[in-house]
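Mind having a look at this structure? Questions to follow.
A single protein chain has been omitted; all remaining protein chains appear in their positions.
Per-chain numbering from 1; labels A, B, C and D assigned in written order.
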Amino acid sequence: MASADHTDHGLVTSTGVSNEKLGMWVFLGSECLLFGGLISSFLLYKNRSGTSSLHERPHDLYDLAFTSISSFVLLMSSLTMVLAVSAIQRGELRNTRVWLGVTALLGSIFISGQVYEFKEFLNAGYGFTHSPAWSAFFALTGFHGVHVSLGIVMLLSAIGLTLTGRIGRGQAESVEIVGLYWHFVDVVWVIIFTVVYLIK
Amino acid sequence: MIGKARSPLARIVPLALGIVVFAAGCASNAPQDTLDPAGPQAKQIDNLIMPVFGVAGIVFVLILGGAVWVGLKFKAKDDDDFNEFPDQVHGHFALEIGWTIVPAVILALVGIFTVITIFDLAKKPADAITVEVTGQQWWWQYRYDLNNDGSFDEIVTANDLVIPTGRNIALRIRSNDVIHSWWAPRLAGKMDAVPGRTHPLTIKAPEAGEYIGQCAEFCGLSHAEMRIKVVAVSPEEFDAWAEAQQAPVENPTDEAAIEGWKIFAGTCTSCHTVRGMNDPGAVEGDAGPETSTTPFEYPEAKNQLANKLARQLDQGTGLPDLTHFMSRSTFAGAKFDLRKNTDACNALGLNWATTDDGLAKCLNRADLEAWLRDAPSMKAMHPGETMAPDSRGMPNFDLTEEQIDQLVAYLITLK
Amino acid sequence: MATTDGTLALGPGVDAPVRPMGVFARPGSTPGWRGWITTVDHKRIGIMYGAAALFFFLIGGVEALLIRLQLAAPEGKVLSADLYNQVYTMHGTTMIFLVVMPIGASFMNYLLPLQVGARDVAFPRMNALSFWVFLAGGIVLNSAWLLGGGADGGWFNYAPNNGVMFSPTHGIDFWNMGLIITGISSLVGAVNLIVTVLNLRAPGMTLMRMPVFVWMSLVTQFMLLFAIPVLTSAQFLLLFDRLFGARFFDVSQGADPLLWQHLFWIFGHPEVYIMILPAFGLISEMIPVFARKPIFGYPFMVFSGIAIGFMGWGVWAHHMFASGMGPISVAAFSVATMFIAVPTGVKILNWLATMWGGKLRFDTPLLYSVGLVTMFTIGGLSGVTHAVSPADTQQTDTYYIVAHFHYVLFGGALFGFVGGWYFWWPKVFGYKLSEFHGKVNFWILMVGFNLTFGPMHILGLQGMPRRTYTYRDNYGFNFWNLVATIGAVIIGISFLYFFWIIWKSWKDAKAANAVLSGDPWDARGLEWMIPCPAPAHNFDVTPTVTRLDDFWHRKYAEDESGRLIRVAETADVSMKGDGTGVHLPSPSYWPIVLASGLPFIGWGLIFNLWFCLLGGLIVITGIYGWVMEPADDPEAGHGHEDDHPSDSDDSSAAAEVAAPEEAALVD
Amino acid sequence: MSVDANTVTLDHGAGAHPTDKLFIKTAVLLAVVTAVEVAWSYLPWQDWGDSRALYFAEVGGLLAMMAFKFFVVASVFMHLKFDRKILTGVFYFGVVIAVVVYLAVLSTFHFFTGGGSVLPH
Partner (left out) sequence: MVKSASKFLFALAAFGFVGAVVYGGATAGQGFGMDAILGPLTFGYKGYVGDHVGYALLMGLAVSAGFLGIFLSTLRDADAEASAQVLGLESVPEVPAPVRVNYWPVIGAFSAAAVVVGMAVGAGMVVLGLVGLTVVAVEWASRAWADKATGDAEVNQSIRDRFMRPFEVPLGSALIVALIVLAVSRILLAVPQVGSYIVFGLVPAVILGLGALVVTRPQISQSAIAAMLLVAALAVLGGGIAAAIAGERAHEGGHEAGHESSLTTITILIPETAD
């Protein structure tokens, strides 16, 4: 595969950043407001866990040790993601695939942890429809989970595309952009972990 | 080409000015006119806004006048050579800074008075009567705490808010279902009734009379018909009224009324309350209803949404309390007059129904009967076909004319 | 590795058929409706936005007329209470989301690339996507009329009245899904246009050389970018509540309905500036042309626009003055709101100053521009009286508010847009709209508009609440309501007239069969440098910009005495539109395919989740088909290899910007 | 975020390319901070009294570490530090608006003054 870089097309932009990358960053700026809305809904509602006899609040049931591990996992996936990006920038396709794969796997483990956590709460009698606090909890973490899952699908697709040759060194930026999304999701978890889990 | 006289704004200005002038001099028979304040709270608002209208009016004249003037003055002549250019001014820093600062200063002034007024109006009034105002689809309920001891007196009314003149009334505004907004323009600005929250509003009526208002937040089907009537009476009259409100009802003696009483106990009490009512069943065949002392047991009224929420939120019940129904002048969210709206009847005041004569002359029997005949056709409601738990409003009971007469005969005993 | 675009061999010695990949080839430039469906040309997309918005305007307008008919006299019987609530809700929603916003989008799509000197937008396929998604959202929203009735909670749909308990029909679900979908469209569009403006400017076009319209669009798109997700998050909460039994607005479990109000208005207030700023930008382009002077105080115009954009984020709670937030919040938002009048005032005065001392040619676009300046001021001033929060507790939810926002929305945004139509019509369609009829129409509209909405000030101050399907005979409301209804009919007639004008001017132009010059108004922006109508490839060569209003300065320059004189004939500094060898982004099927999946997801959530599956499949197909689509039409015979980045959108447009550049400056 | 440098030929990030070593170091740093965060939240704050100052120390510490992590991930992993400033501009623009606006919302609910009770009573 030809290692055509953008510059080979004579691509010129007013800011020196490619359209795709600028577009992704602009989009991430917008995502802040989306997650902000969900986070503040949760904060507002976190103590409002309903009127039935089951009135424990989300933070009465957290398994902090477990969630800490899952935060580590996601954090490490950010590392592997960035390693994948620098691998492809160097043109090491094999390593790119490995790191992308590891990232995807770590992401999947994170999601498994979330499913596990959700199931535990459900077992304790708290579901999405229980009360404002629980609705907000599931909506926020679930939304994040959906983002992570989409990220994983993107990563796996990227692996697939490196295999068929549609992504090569010349398209390192595509991987970088997937990476931006991935890191953003990680950064959102950084906030959720502190604001939702650690602060009582 | 368009002639000179028809420059862009020549027509708008007189029209717009006319509007402003007209708006300022308020219309005569507008009972909800915000520009005709009566209570001190409304007056305070009025005093604040009038100068602001003035400022706005001046800016309005300056800008629109300016636009017209510029338009006329610099309009190109038909024979102008367009290749002759006007001065190519690119801007004028001082000027622009000027018209940044001047409005800012004006607004800062307005802002100061606004903030002062906000905090002034939010003050907790001294020596007030507390009234809990509960909005529900689509009428208002009032509960009184006359001595402010935190527990309610046995005064529960609907539609008419009776208050003494010259006294601060501290309203505690709540809701049993969706958001409403309590608004009697001549007394005060609006305050939303938000379920789950309690919002304060202070009103005071300097003079006796009726102050008209209306629910002002869209609250569903009959939002347009969720009306408000504040009846201000002298303190003496108020005390008498308050005492009468707390008295228990008497059992009916009239034969038709007794029949009506039975129907009421059978059909209506699943929703409505009549405090102190006796069980008509317990006195059947006895010496007479007036000797009965068995208090009536109300079936649980769970079929209406408002009731459910009211219980959960621990606030006023969700359906009109009819104990002293005949002391009101309106019914069904003040949509209909109970006391005929004639000068003679209005002059009878709160006690219009205490005399047979007053009742005969002033009872709006037609609407009341129509209500009992088929309430949903009188006011858009969601009564729910099977009185479902989310029903809101009074259903049609397919009563016969005779039953309706009997019910009315009973209702008019609820003085 | 097999190349996906290789010519398919039919066997030895057989030539490839014309379309080697059948329907899977990237479509070429097709004429007719297929060409429109697959187009990625920003100009065509702009036109489609405008056409769709006009269509929705008819719907919203008919709804408005129904409202006015019902209210013409007390105790009206045209609509039932239930129907009235649906009609006014859909009226407001339609006008805002399906009329004013897309007309703004239409102007921005058409003009931004031209005004910054670009070949197309940054992501042409995404541009097509945002249009089709918008259309899908509009269809979902309005499909409610056919599937059980429209939303009935008002355009801001307060909780908990928007819950299933209180609004059991599906109307609000359609509202919710429809607006989530149009939100996606706005978001995609915002990313696209922001990148376009930031990245695709012609050489020499620095930020402070961009036309004011480009600036206002940039601010608008940033506001959209940040406002839309807030609405979306609120709508997701509502969706979960209504369709999956969540408790976000269940008061009996401790929810607080004010949460919805905050989220809605954090979106809602920036939204009102999103609606007005494009119109501000348009008239900033038009007034200088007809005053024959440059815009007065360009930097102030730019910075006040930016200031409005910033301040717009700090005032949302002025819609909640009566909601019981407590005096501190009320005071803060009250004061913040007032100060937004400052930058807006700067704009108004700068427009007047631009006209001042000019040589005003009152063509229709200028009439509408002045109409905006004056009518918007009226609306702005009533806005300031709302900002006085104690007074607003008397005004809120009355017709005084209705008067305010129709003055700013109709008298502001729509006046600017209609003026813009007159101004840019020749650029888009190659013929001018009739000046004579345009002026007559303006005055009819002006009278109708003021008759309709002027009296609402009075009605509101007299205490007539909005959103009421009926009013009483003896409240003093009758006369002005009748006047307003008459006014509304006049507005209606003036729009019928407008449509007739379009038709008539088109016929006349066809009969006359004259070719319009590229610069019929002697205007200033780069878009006037190319022929009317604009050729598909925009500029023959990418212009190099040396100052604001570059095109104007190529025509005119100052002589020794400082007076402006013509230095070049327009034709000499214009482009002929005959550029060759310009490679344009290829059309694509996938945007419309992807968009067509969304309504199914929307309907599916409401009726049957299996539809979601179908919709989801379509969307996924769309996305991956899109990603794997070759960057070019294979027939184009374009030499360079096709291994474009696949996870991201086409960089083709950007790549193609590298078309020939102007070698030397003209002067 | 004004970028007046017009039409710059594209390059992948101005400045030198960060090395993998830097990324690994960063990750270790982040891991350490996360560990401190967790430990911080396990400290027996209640036993030390319930003064406001203590409360602010607890919550403030957590928030500070969170902000630090956010910033580091964005700067290093997401290359903001090495990339053109416009990217930092558009992203942090959103972050700042989100933070300011949502904090304002929460304070209208008296969230920080007892209504939603983050503070001890």
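In the analysis below, contacts are C-beta pairs under 8 Å (C-beta built on N, C-alpha and C of every residue); 3 or more make two chains touch, one makes a residue touch a chain.
Predicted, not measured: the structure shown is a model, and the values here were computed from it.
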Q.
Can you say which of A:W25, A:W99 or A:F143 touches the chain missing from this structure?
A. A:W99
Q) List the chain A residues touching the unshown chain? A) 47-49, 51, 55-57, 60-61, 63, 65-66, 69-70, 72-73, 76, 80, 83, 87, 94-95, 98-99, 101-102, 104-106, 108-109, 111-113, 115-116, 119-120, 123-124, 149, 152-153, 156-157, 160, 164
Q | Positions on chain C contacted by the hidden chain, ascending | A | 2-4, 6, 8-11, 14-15, 17-24, 252, 254, 256, 324-327, 607-608, 610-611, 613-614, 617, 620-621, 623-625, 627-628
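Convention: only the chains that are shown with their structure count from here on.
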Q: List the centre-to-centre spacing of chain A and chain B in whole Å, with centres computed as mean CA coordinates.
A: 51
Q | Distance from the mean Cα position of chain D to that of chain C, given in whole angstrom | A | 35
Q. So which bits of chain A are touching at least two other chains?
A. 6, 11-15, 17-18, 22, 26, 29-31, 33, 36-37, 44, 51, 173
Q. Do you know which chain D residues sit against two or more other chains?
A. 3, 6-7, 86, 90, 93-94, 97-98, 101, 105, 109
Q) Across the complex, what residues on chain C touch chain B? A) 80-82, 85, 152-154, 158, 160-161, 165-168, 251-252, 254-258, 291-294, 296-300, 322-324, 326-327, 330-331, 334-335, 338-339, 341-343, 345-346, 348-350, 352-353, 355-362, 367, 370-371, 373-374, 377-378, 381-382, 384-385, 387-398, 439, 443, 446-447, 450, 454-455, 457-458, 461-465, 467-471, 474-477, 522, 556, 558, 563-566
Q.
Per the contact definition, I'd like the list of chain D residues that touch chain A in the complex.
A. 3, 5-12, 14, 17-20, 23-24, 26-27, 30-31, 34, 37-38, 40-42, 59, 62-63, 65-66, 69-70, 73-74, 76-79, 83-84, 86-87, 90-95, 97-99, 101-102, 105-106, 109, 111, 116-118
Q: Provide the residue numbers of chain B that touch chain C in the complex, in ascending order.
A: 2, 6-9, 11-12, 15-16, 19-20, 22-23, 26-35, 42, 44-45, 48-49, 52-53, 56, 59-60, 63-64, 66-67, 70-71, 74-76, 80, 82-92, 95-96, 99-100, 103-104, 107, 110-111, 114-115, 117-119, 121-122, 137, 173, 177-179, 181, 183, 185, 188-192, 194-197, 199, 214-225, 305, 308-309, 312-313, 380, 390
